[in-house]
Structures are given as structure tokens and as C-alpha cells.
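See structure below.
Then we have subunit A:
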Amino acid sequence: MAESFILIPGRTSEQGCGISEGKFQEKYQSQINTLQVSPGDMQRLGLIKGDRVRLTSEGGQVEVSVVSAPKDELPDGILFIAYGDLSCRLMSADTHGSGMPTSKGIDVTMDILARS
Partner candidate 1 sequence: MSSADYTRISGGTVYDPANGIDGVIKDIWILDGRIADAPSDPSVRPSRNIDATGLVVMPGGVDMHCHIAGPKVNVARKMRPEEKRRGEVLHRTLTTHSGTMGSVPSTFATGYKYAGLGYTTAFDAAVPPLGARHAHEEFEDTPCIDKGFYVLMGNNHFVMQSLQEKEPQKLKAFIGWLLCATKGFAPKLVNPGGVEVWKSRQGGNVSGIDEMVEHFQVTPRQIITGVTQAANELRLPHPVHIHCNNLGMPGNWETTLETMRSLEGHRGHITHIQFHSYGGGDGDENTFNSKVVPLAEYVNTHPNVTIDVGQVLFGSTTSMTGDGPLGYFLSKVYGGKWFSSDTEMEGGCGITPIKYRNKSLVHALQWAIGLEWYLLVNDPWRVVMSTDHPNGGSFLAYPQIIRFLMDRTYRRDVLATCHPMVRERSTLMDLDREYTLNEIAIITRAGPARILGLPNKGHLGPGADADITIYTPNDNKEVMFEMPRLVIKSGRVIVEQSEIREALIGKTLHVQPHYDVEVEPSIQQWFEKYYSIRWRNYPVDLSYLHASEVVPGI
Partner candidate 2 sequence: MAHTASEVTANAEGLKVIYDATCTFCGCVCDDIDLTVQDNHITEAKRACVLGKAWFLNHSIDDRPSCLIDGKPASLEAGYDRAARILTDARYPIVYGLSDSPCEAQRVAVSIADWINGTVDTTTSVCHGPSGMAFQGVGEVTCSLGEVANRGDLIIFWGANPAESHPRHFTRYSLMPKGMFLPNGRKDRTCVMVDVRRTKSAKAADIFIPIKPRCDFEALWTLRALVKGVELDPEQVKADTGVEISVWQDLADRMKAARFGVMFFGMGLTMTRGKHANTEALLALTKDLNAFTRFVSKPNRGHGNVTGADNVVSWRTGYPFGVNHARGYPRFNPGEYTTSDVLSRCEADAAMMIACDPMANFSQPARNHLASIPYIALDAKETPTTRAAAVAFTVATYGINTGGTVYRMDDVPIPLRPAFDSPHPSDFEVLSAIESRVKNILGIRA
């Protein structure tokens, strides 16, 4: 069953390095395609690293694999993903007159697709 989360896309140093190495290289791609989930939510949902989930927002839908966020980094109920192609597909086009789509703190629902 789909569950609601708040998604925070953001920069990471790995993602930043990946830009310089090349956006079509594996390092960058794996960074921006991996969703961090709090250890508590991982456990509660029975997720392990590599499981595939679908995120759906008002703006779009993407599929990613999950990994547990480093200890303490992420509170339960919040998801993190490195800023990139996938995170931006979840933004809505509306900028509320600011020019800036809401790119952080996005409401998403998560469906578990495949367990590895």
C-alpha cells in the first residue's frame, strides 16, 4: 500500500563529483537514482538495500532503488535523494510566481515494487 513521505532532494559531494566525471557515467547515475530511507522506515517496511520503489508526486512518477540513510541523518517519514534527473521529474511545473519549482519538501507516495 502506498505510504506518504516528504522527499528532500539535495546535493551530495558524490553527486557533485559525478557531474565532473560525466553525467552518463555510472557513479553519477547511481547517485541520482538511489533513494535514502531512514533506518526506522527501512525496518518498518521490511526494505533492504537495492529494493525498488516507485515515488509518485503531483508532478510525476519515478522508480528508484533504496538504501538506508546513514545513522541519524534522516528522521522517519522523510526521504532523501541526490538532486538530478529523477528528483526533478517529481517537481511540479508551478513556481508560484517565483520562477522556482518546489524542489525540496515534495509530498510523495511510495510503493514497493520489487524486493531484492
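With respect to how the candidates were assembled, all candidates are chains of the complex that A comes from, given by their letters.
We take it that a contact is a pair of C-beta atoms (placed from the backbone, for glycine too) under 8 Å apart; a residue touches a chain by one contact, two chains touch by 3 or more; residues count from 1.
For clarity, every value in this text was computed on a predicted model and none was experimentally measured.
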Could you check which of 1 or 2 is in contact with subunit A in this complex? 2
Listed in rising order, subunit A residues that touch candidate 2 in their complex are 6, 8, 10-13, 16-24, 59-60, 72-75, 78, 80, 83-85, 88-89, 91-93, 95-105
